[in-house]
Every structure is written in C-alpha cells, then in structure tokens.
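Of the protein chains in this complex, one is absent; all others appear in place.
Order as written gives the chain letters A and B; numbering starts at 1 within each chain.
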Amino acid sequence: MRIADLIGGVVVLILGVAVIYFSSQLEYYSEFGPGPGFLPLWIGIIITAGAIYVIINLLTKHSRTREFFKPRTKLGLQILITIIITFLVLPLLGFSIGLALFIGVTMRMMGKHRWVPCGLTAIVTAIGIRLIFISWLTIPLPRGLIGW
Amino acid sequence: MKMNKLLQVTAMVFLMILIFVSGARAADWKPSKPIEFVAPFAPGGGSDVLARSIASIIEGEKLCPVPLLVVNKAGGSGLVGTTAVAQQKGDPHVLLTYIPGQAQAALVAGKGAPTFRDLTLICGLALDEQLIVVKADSRFKTIQDIIAEAKKRPAELTVGGTGAGQDDQICQRVFERSAGIRFRYIPFKSGGECITALLGGHVDMIWANPPEFVPQWEAKMVRPVAVAKLTRMSEFPDVPTLKEIGHTVTYFFYRGIVTPQGIPAEAAAFYENMFKRLAESSAWKEKYLTKYMLSPGWMGSKEFAKVVAQNEEESKEILKDLGLLK
Partner (left out) sequence: MELLNNLYTGFSIALTFNNIIYCLVGVLFGQIVGVLPGIGAPTAIALLLPLTYSVNPTSALIMFAGIYYGVAYGGTLTSVLINVPGESSTVMTCVDGYQMALKGRAGAALSVAAIGSFIAGTVSIILLMAFAPALAKFALRFGPPEYFALTAMAFGLLTVFGGEQPIKTIISTMLGLLIATIGLDVVSGMPRFAFGFPQLFGGIDFIVIICGMFGIAEVFSSIEEPEEGELVKSKLRLRDLFLTWEEWIASRWAIVRGGIIGFLVGIIPAGGITTASFLAYLAEKRASKHPELFGHGAIEGVAAPESANNSASISGFAPLLALGVPGSPTTAVMLAGFMMWGIRPGPMLFKTNPDLVWGLISSMYIGNVLLLLINIFLIPAFVVMLRLPYTIIMGFIIVFASVGAYSVNNNFFDVWLMLGFAVLGYLMRKLQYPIVPLVLGLVLGNLSENSLRQALLISGGSFSIFFTRPISLLFVVVAILAYLSPVIRWALKGLRQTKVDPA
C-alpha cells in the first residue's frame, strides 16, 4: 500500500509540474485582473506542493499498511479489459447489440450463469436499448453495420 | 433488415435515375436516409432555434423526402459540433448550422480547430442583428451620450457581451476605432447571463440580439440605443444605426448551413435548392424571421462562400488588434 501510495504521489507530482509548465505558456495577468493562465498556474503549484507533502509524509512516517492488491483485483482488471473490448467494437456492432453482448459475456464469465439466462438477458437488453433509447428517446446512438 | 431495405431503396433510386436520366442534374441526388442536423450550441440558443425551426418548416412544407433530426453537440463556442461534422468527410447526410462565431473561435483556438475550409458551404439563410442595449433608467439617453462619456473616461465604461473574440467584441472594436474611444469588454457565458448582469446594474451596457432583450424591452426595463446595421430595423424604428452617427460599423452576422467536405456536387446542389425553397416559403417568414426578429439573408453557395471568407479576413485583422491572434 505504501508503495502504491508513493507511486500515486509521484504521479500527482508529475501532473503538478506539467500543469505549471503548460499554464506558464498562457497569459498570467491581463489588463484588468487574472488572465487565462492565472488559475491553472496556482492549481499546478498547489498540486505540486501537496504531492511533495504526501511523499515526504510517506517516507518519514509509518502509516498503517493495507494491501493495494486484493485477491479479486484481477477480476476487476478482466472486467476493465472486457469493457475496453466492448467499447472498441461498439461502433461496429452498435450500442444495443454490443452492450447486450457485454452483459451476456460478463454474466457467463463472472457470475457463472448458465448459457440460457445469459442469452435471454442479452436479448432483453438489446431490445430494451433499441426500444427505449433509440426509438423512444431518439438518442442517435451508433447502430453499427447491422443497423440495429 | 434495415441494411437490406437501404440497399433496396438505393437500388431503386439508382434504377429510377437510370431510367429517367435527363436534364436537371441537381435533381439527380436525393437523401436516402434521415439527415443528422447538428446544432453546435445548447438547446434554446440561436443556432438550436434555427435548426429546429428549419426542421419543422421543411417537414411542414414537405421540402425533403427524409426527416431532419436535430442533434445538439454543444461546447467550445460551437467548435465541438463543427469538428464532429468536419470529421464526417464525404457524408452527405449531415448538416450543420454555421455562424461567424464558429469561424472566429476556430481562428483563436488555432491548431486542430476546423475552419470553413474544412466544410462545404451550402447557403446563408438569415442575418442576425447586434444592438447596444442599456437599462431603461440608464443615465445614457442616446448613443452620443455614451460616446461623450467614453471620451471623458477612457476604458472605464463596461460593456457585457457573449464570447470573447467573437461577433460582439469584434463589432465593439470596430466601433471603438471609428469613434476613437475605449470600453471595457466583459465576456459572459450566455445571452441570459448578459442581460441579467445589465438588469442588475453590474455593467453599463450590453451587446445583444433582439430575442435576447425584447421581453425586457417590452416591459420597459431596457432600451436599445444603437444598431450595428446599415439601415434601421423595422421593429425599432427609433433606434439609430451606428452609421447614422458617423461610424460605419456594420456587421454581417450570417446564419447559414454547411455540410462536411467532399460530398457529391449533386448533393450540395440538392441542399442549396431545398434551402432556397425554404427561404422563399411564407412559413419561413412567419415562423422564423418575424418571430425571432431576423432579417432575410438568402445567399447561394457562391455568395455565401465569399461572405464567409471576407468575414474571416476582417475578423482576423481585428482579433490581431485585440491581441487574441498573433
């Protein structure tokens, strides 16, 4: 946990420095009052200072340790990857079919449900999205190559 | 299913074209599916009202075989929606409303922002007006009072507007240069915030389009003192133009229609023709121009392209003057 917290602190530190760098390219003070670069610069400075404080605190004090990775963290990662794949194919499959497939697959993968309930839920989801969001609320969701 | 139908329709259209192939080329192309009509501003704004009025009039007058579906893609002074349309290169089933602000925002934003060169300009439909409006009980009775006071106290009078580096600030700079005065421009996020600040007495005057202040004008809470136009507006016959008092500040606030680049010439011709018929209809006059107090401003694609390019050129020079462009 301490390592993870430390890495987090360093990432925040890098972010803070980057913000300072990019906002220094914007005008800090205009004719009257602060310019577009005023607030971002101070945000950058405070983030940087905060990150340094967090890092020093971690290095000097002994905080209680908690595991960063838990037994099921891997499962979370799998879900993340499944979501990424789903989002990649959504423009091709369309929202209704793509998201329905996602629900079916995760039910099978995580919940260890039988194929039939998985399939049924997926079909209901696809119809639901199509009818509610696309037909009724007329949200122009991508319909994919199949056009559904 | 849908795909099949689409294929069938396309095939049929194709067949019909083959059979009836004749003179009028403009009639060769017809939209084959609903048209996505992007309004790059939030619901309720001028561009949204324009898009929705057009869609409903076109449907009522049966000017188009397929429906126009209005979609708001708001943000970044219209650049978000403009970008989305510009990226759909070659797709003839997308339309976008276009105002000078989109061109000017693209100039200021610089890298990555789509200019009119990334779009196919179809036509101009109407002209919006910029007026200087003060509170009803303002000590300024006329625009001359304002000029006189601004000369005494340079850069102290405050003027509210919407969108830095756009229409009203550009208009103001032209006026300032001509009259040899300076104001302090206070940018607000929307016309609503702007008129509210005027009513609250937080700014001395504002730039506004008629729909933004007419309710308050009718209630005698505010009054327009000048209009940046060549001739007086019929709705405000007593309000002088800036030209009358010796300052040629005319601003071409066009409201037009564009599509992505690379669409077939026949498609562009189809739309130009469709919008021409729209602009000539009486419904257009009644349900849009009169209601929202715009001037008719039909421009065909060639003329519109000239106006847009010229407007950008002028804007560029003034934006440099304002220090917003290098």
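In this section, a contact is a pair of C-beta atoms (placed from the backbone, for glycine too) under 8 Å apart; a residue touches a chain by one contact, two chains touch by 3 or more.
For clarity, every value in this text was computed on a predicted model and none was experimentally measured.
The chain omitted from view is touched by exactly one of B:Ala42, B:Leu230 or B:Ala265, namely B:Ala42.
Chain A meets the missing chain through residues 4-5, 8, 12, 19, 22-23, 26-27, 30-36, 39-40, 43, 46-47, 50-51, 53-54, 57, 68, 70, 72-73, 75-76, 79-80, 83-84, 86-87, 90-91, 95, 99, 102-103, 106-107, 110-111, 113, 121, 125, 129, 133, 137-142.
One chain of the complex is left out; on chain B, the residues touching it are 42-45, 48-49, 52, 55-56, 70-77, 79-84, 105, 108-114, 156, 158, 163-166, 184-190, 192-193, 195-197, 199-203, 211, 214-216, 218-219, 221, 291-292, 324.
Heads up, the rule we're going with is that only the chains that are shown with their structure count from here on.
Taking each chain's centre as the mean of its C-alpha atoms, chain A lies 37 Å from chain B.
By the touch criterion stated above, chain B contacts chain A in their complex at residues 1-3, 6, 36, 69, 71, 184.
Residues of chain A touching chain B in their complex: 32, 138, 140, 143, 145-148.
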